[in-house]
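One chain of protein is taken out of this complex; the other chains stay put.
Each chain carries a letter (A, B, C, D and E) given by its place in the written order, and its residues are counted from 1.
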Amino acid sequence: MATLGLVEYKNASPEVRAVYDEIMATRKTDWINNFWKAIAHDPVTLKRTWNDIKQIMAPGALDPLTKEMVYLAVSVSNQCNYCIASHTAGARKAGMSDAMFKELMAVVGMANESNRLVSGYQVEIDDKFKT
Amino acid sequence: MATLGLVEYKNASPEVRAVYDEIMATRKTDWINNFWKAIAHDPVTLKRTWNDIKQIMAPGALDPLTKEMVYLAVSVSNQCNYCIASHTAGARKAGMSDAMFKELMAVVGMANESNRLVSGYQVEIDDKFKT
Amino acid sequence: MATLGLVEYKNASPEVRAVYDEIMATRKTDWINNFWKAIAHDPVTLKRTWNDIKQIMAPGALDPLTKEMVYLAVSVSNQCNYCIASHTAGARKAGMSDAMFKELMAVVGMANESNRLVSGYQVEIDDKFKT
Amino acid sequence: MATLGLVEYKNASPEVRAVYDEIMATRKTDWINNFWKAIAHDPVTLKRTWNDIKQIMAPGALDPLTKEMVYLAVSVSNQCNYCIASHTAGARKAGMSDAMFKELMAVVGMANESNRLVSGYQVEIDDKFKT
Amino acid sequence: MATLGLVEYKNASPEVRAVYDEIMATRKTDWINNFWKAIAHDPVTLKRTWNDIKQIMAPGALDPLTKEMVYLAVSVSNQCNYCIASHTAGARKAGMSDAMFKELMAVVGMANESNRLVSGYQVEIDDKFKT
Partner (left out) sequence: MATLGLVEYKNASPEVRAVYDEIMATRKTDWINNFWKAIAHDPVTLKRTWNDIKQIMAPGALDPLTKEMVYLAVSVSNQCNYCIASHTAGARKAGMSDAMFKELMAVVGMANESNRLVSGYQVEIDDKFKT
């Protein structure tokens, strides 16, 4: 159950509890998933990671659903099983339908295929694509 | 300039030209980028890849802009330079603004970071996330 | 339990036992972990891999702890669960404290994030960095 | 020269200049490398990334040289050319000798090899390694 | 048991059954493995993926055994556990002996090692290798 174990709320320091509270408030939920409990052994990393995610995943030029789907797409491409499970849940909560999920997976698969055709055929960048 | 060279339109077989014509018509453009010219040495792969991409990238439950940004996100995560250049252009054409690009990159970076924190801390999947 | 099963000491050939004996002597331990038992079905690979690891992981310009932590960092970045488990144990045995582990994970996460920001923004190598 | 171009100091906003100034002061150098100039188009990402790196790479349980070598090891494993060039320079500045570099590369290569032997032989985690 | 669950033959639509029937006929087997049952929730992806695999894995300039071993090699390199299990079975069925498996793994491991030595040492492409 994680390298250093999980820090449950009842055993957490005030510093860690403050982050847990903010996560639950922001996500409108009453529980904390294992990722946070695992890294809470390092309060500095916990706090930095939460602050980064809160800033990055907030609505902006991209809406939260799009951001969650991109996060899931990268996790699938990297084959991180925990991340796939947690961000599938996150994307569903943000509004991803089954139909969206299916199309998302198709795009991730296709991108991974064509990425290798490109490198295998040693394709050079077109002048028109150069920035 | 690609392992087998590039198949220019003027030297292409009718079979390859038919795919090139369809690519240009679908994308409302008058040129073919190097990826297609490189794999055109294998008309079977050219035709299959184009048909797959045409099907996968068509508007559906996800709009074309979202699909292009996901394609770009995966290519960035995989660090495929050609694909990054071509899909940055593709996403822009589909409507990606500078602000969207910046947020997209932030999500891709964050996902790659947290994917490793998860594996490094050996986090197990929460029961609530199990399907 | 591994594609070809595990070769236990009592069933091992003299050739394989000799490698097992050397592993246990070098590591000052009385057991062999599954990795070696799995590849022992191929004594050539077993012997070559052990000799390589013995040479590479020996103290030199870098001390064994640093080498174990680098091995763990790469395994985390590659998301190889077995390797993460075994090299976390290896690094701890070589002296990695909890505090070191936490900082190591933070660096691995950060490197994976910035690697993608670099490719996503298509950053070119500074002349000063060219060798 | 990067997707959005490079933000040179003379054209930078006060907000961006403040980060550049801090980078140069912290690193005891008088120039800014392209990575920062490329992401400076997104001051939020620039500031967050710099603050994260400053925190993560500061001396702690691990010394700066070890951290720079781990960063380089991950970048080599991910095959990010820009990152390899910049962090080779960074690690040298922190004290990495040629001998250290050579041993570091040997460990990174070996870890990547054994990671695949492990997955290819479908090796299961030893009970002793379970946390 | 898969994000959307598994589509069993008895509950499958005629469209999905037709693909299942073709898979079983082509592979001379009487069962369908979980991969197909998982993606069958998206009949468009099921059909496209099956048609692609059928075309790509058919005997041609490369024989089916070589193709299955290459598929396995890539899956091992990507560390996709399901794919390793299924394509080890597939390669065995196509004729892969234990001796072939062992040599295959050795090559995959070596390639992953030398790929990183190449990037770590920043080796430039020899003119003789340029296409």
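Throughout what follows, a contact is a pair of C-beta atoms (placed from the backbone, for glycine too) under 8 Å apart; a residue touches a chain by one contact, two chains touch by 3 or more.
Being a predicted model, the structure only gives us computed values, none of them experimental.
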Task: Touching partners, among the displayed chains, of the absent chain - done: A, B, C, D, E
Open item on the list: Just checking the interface: what residues of chain D touch the absent partner chain?
Closed with: 79, 88, 98, 101-102, 105-106, 109, 122
TODO: Quickly run down the residues of chain A that touch the omitted chain.
DONE: 76-77, 79, 81, 84-85, 88, 104-105, 108-110, 112-117, 119-122
Open item on the list: Contact with the hidden chain only, please: which chain E residues?
Closed with: 1-4, 31, 33-35, 38-39, 45, 49, 52-53, 56-57, 60-62, 66-67, 69-71, 73-75, 77-78, 80-83, 85-86, 88-89, 97, 99-100, 102-104, 106-108, 110-115, 117-126, 128-131
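The rule is short, and it goes like this: only the chains that are shown with their structure count from here on.
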- [ ] Would you mind naming the chains that touch chain A and likewise touch chain D?
- [x] B, C, E
TODO: Could you run down the chains that neighbour chain B and chain D together?
DONE: A, C, E
Task: Chain at maximum distance from chain D, centres defined as averaged CA atoms - done: E
Task: Between B-C and A-C, the pair with more C-beta contacts - done: B-C
Task: Centre-to-centre distance between chain E and chain C (centres being mean Cα positions), rounded to whole Å - done: 27
TODO: Just give me the whole-number Å value for how far the CA centre of chain C lies from that of chain D.
DONE: 21
TODO: Mind pulling the residue numbers of chain B that touch at least two other chains?
DONE: 1-4, 52, 77, 79, 81, 85, 88, 102, 104-106, 108-110, 112-115, 117, 119-122, 131
- [ ] Quick one: label the inter-chain contact graph as line, ring, star, complete or other.
- [x] complete
